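Removed: one protein chain of the complex. Kept in place: all other protein chains.
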Amino acid sequence: MNLRAFLDTIVLLTKSEGWELTNTSTPIIEFKNVGLSYDDNEVLKNIDLALEAGKFYTLLGPSGSGKTTILNLISGQLTPTRGDILFEGDVINDVPVEKRHMNTVFQDYGLFPNMNVFDNVAFGPSIKGMSKADIKNKVTEMLELVKLTAYADREINELSGGQKQRVAIARALANDPEVLLLDEPLSALDYKLRKEMQYELREIQQRLGITFVFVTHDQEEALAMSDWIYVMNDGVVQQNGSPEDIYDEPINHFVADFIGESNILDGVMKADYLVHFTGKDFENVDAGMRPNEQVEVVLRPEDLDLTSVENGKLVVTIDDQSFRGDYYEITAIDDDGNEWQVQATNKSTIGERVGLTFDPEDIHIMRFNESEDDFDARLESYEDDSDDVKA
Amino acid sequence: MLGKIKWANIYLWFVFILLYLPIFFLIIYSFNAGDVMQGWSGFSWKHYGELFADTRIIEIVVNTFLIAILSSLLASVIGTAGALYIYNLKQPLAKNVLLSLNNVLLVSPDVIIGASFLILFTVLGFSLGFTSVLLSHIAFSIPIVVLMVLPRLQEMNQSLVASAKDLGANNWQMLSRVVLPVISPGILAGFFMAFTYSLDDFAVTFFVTGNGFSTLSVEVYSRARQGVSLEINALSAMMFIVSLLMVIAYYIISTRAAKNKKRGAQMMLAATEGL
Partner (left out) sequence: MMSKRKQQRQLFYLVPYGAWLLLFVIAPLVLLLFQSLTTQDGHFTLANYAIYFGSGTYLLMTFNSVWYAFLITLITLVISYPMAYLLNQLKRKQFWLLLIILPTWINLLLKTYAFIGLLSKSGTVNNFLGLWGIVPQQLLFSNWSFLLVAAYIEIPFMILPIFNSLAEIDPRLAQASRDLGANKWQTLWRVTMPLSMSGVKAGIQAVFIPSLSLFMITRLIGGNRVITLGTAIEEHFLVTQNWRLGSTIGVILIVAMVITMILTRDRGRQSSRKRG
């Protein structure tokens, strides 16, 4: 076996073993217990983040949740009142905005109205003192990247919203940042254009291989684009994880409610793998809680199916329905008076009594006041269990 | 960083002191026991006594305020009518021509306004005095009112007018119940601006005042040429207090009317910009 093949095997092994490569390399951006207060107002509370180079991160949350504040702390527009912000391992709390190796795509673009498209994109390189020819090359390259080559001489006020967006991206990238910060960049665009830009942004990020930190309040956008999502509320990171993790295993009521649509009910874990809600016991896949612990139960509308009354785990009455193109959104009420959102493929009749069914693994359990670390540990233990089963 | 901020503050203070130095200088010397704006001979109210005993200056102050109130009231009425006329015009060309004509007196140097009004009154055979001064003040105040009222009209909700029409309001009802209440902050702002323009005017009045009639500015001008009297300082101090109260009143009214602090100050800015 030659050396090259040997090394490749090791790389393969480490990957398959799920070794954490993050521990060996320094994160590009790190927040250590960062807080921010205005007067007596605590905007951010003890934030810890570790962002790896080359990934697409999203800070997701409602307005006022602190997501844009985090972005401004990273870019340097704000200085933390507590804790440290690190860039490639060095504390950068006091490094001014213009000296950081990152650039921002602003929410309403922040394009200079007194300059045309070319000069906007050329702004960063010309501040750096690049030669005229280099600037021209750089701008051309950037405009190609965002597909605006023909627009170099246009004035900013002649551009559509989507084009302005592209110029803002090109301008930020023209500085060769190691991290690109995007502050709700797509929120002003219409639905179709937004979808298109989501795809393109993702593509640009993968092509350039730099770190993106994307701020949005749109959970669909976050799920579609990100490698990793931080869900924010009230100045606190509620949960972080891959889009799948966050969608499938929300840690608490807020996350379950904010990400996708959810039916959230109060329940009791009677024993391992047995949960009680709406007056009945159901088999599920969660374990490790105190006997009879009060929990919240989450069932996603798309995981629910309507069936005959005899086959249903619950019996519900159809209350309302609306056609959504690829499915019917149905509101049904069970005998306890709980309201259920169901996505069904077939049309129903209002007032009809039907059965409601779901699989044990579609029941997600959320404990009250569970910390993120405990939550992660619990999830990991399930994964170990399932691995055991496979083995 | 800290050093820079300090320099900025020093500069701000420097300009503010420069702006207020002459004003406070006047006020301080109004209390001088001596008779000149030089050397300090001790504190005294005597110049205020002289001021109130001087019937001529009191008559002039009364005249000045009378002219200011009458001219700004009449200018508010005519200016509002003008703003309504311009607002209702459909053709953009006619609108622009009228707006340009409207602004002629705003941008013209006051010497030109004064000289040309003097020719006008002479040609018409109008004798110079109270009426000619009043007419001139109305004339240069009208465009200010128009400029204050017009933006209010443009901001007015169109569906408000349409629904009033739909409900059968006639011309007069429409004006008094719908339009005037909406634009009243603009009219008020215009009135205040016209009032202060009138109080402050010197050059136009100087040309059209004739011999018998005088306003405060003209009187100060002629007295200052003869030599300074601290009576004028006492008057200045009192005028300063009046101005201060008016600024505060205007600020409160305009901010409350606009329901938004920024707007209020902008209204004031727009008005002062035209000077």
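Going by the order they are written in, the chains are A and B; count residues from 1 in each one.
Here is the rule we go by: a residue touches a chain if its C-beta (ideal position, glycine included) is under 8 Å from a C-beta of that chain, and two chains touch if they have at least 3 such contacts.
Everything numeric here is computed off the predicted structure, so don't read it as measured data.
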Per the touch definition above, residue among B:Ser44, B:Asn63 or B:Ser116 touching the missing chain: B:Ser116
Which one, B:Gln38, B:Asn157 or B:Ser176, makes contact with the chain that was left out? B:Gln38
Write down which of A:Gly66, A:Gly83 or A:Gly124 is the residue touching the left-out chain. A:Gly124
Going by the touch rule given at the top, which residues of chain A touch the chain that is not shown? 75, 77, 96-99, 103-104, 106-108, 110-114, 123-124, 127-128, 171-172, 175
Touching residues of chain B against the unshown chain: what are they? 8, 11-12, 15-16, 18-23, 25-26, 29, 37-39, 77-79, 81-82, 84-85, 88, 98, 101-102, 104-105, 107-113, 115-120, 123, 135, 138-139, 142, 147, 151, 170-171, 175, 196, 199-200, 202-203, 206-207, 216-217, 220-221, 224-225, 228, 232, 235-236, 239-240, 243-244, 246-247, 251, 261-262, 264-275
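We adopt the following convention: only the chains that are shown with their structure count from here on.
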What whole-Å value do you get for the distance between chain A and chain B if each is reduced to the mean of its CA atoms? 58
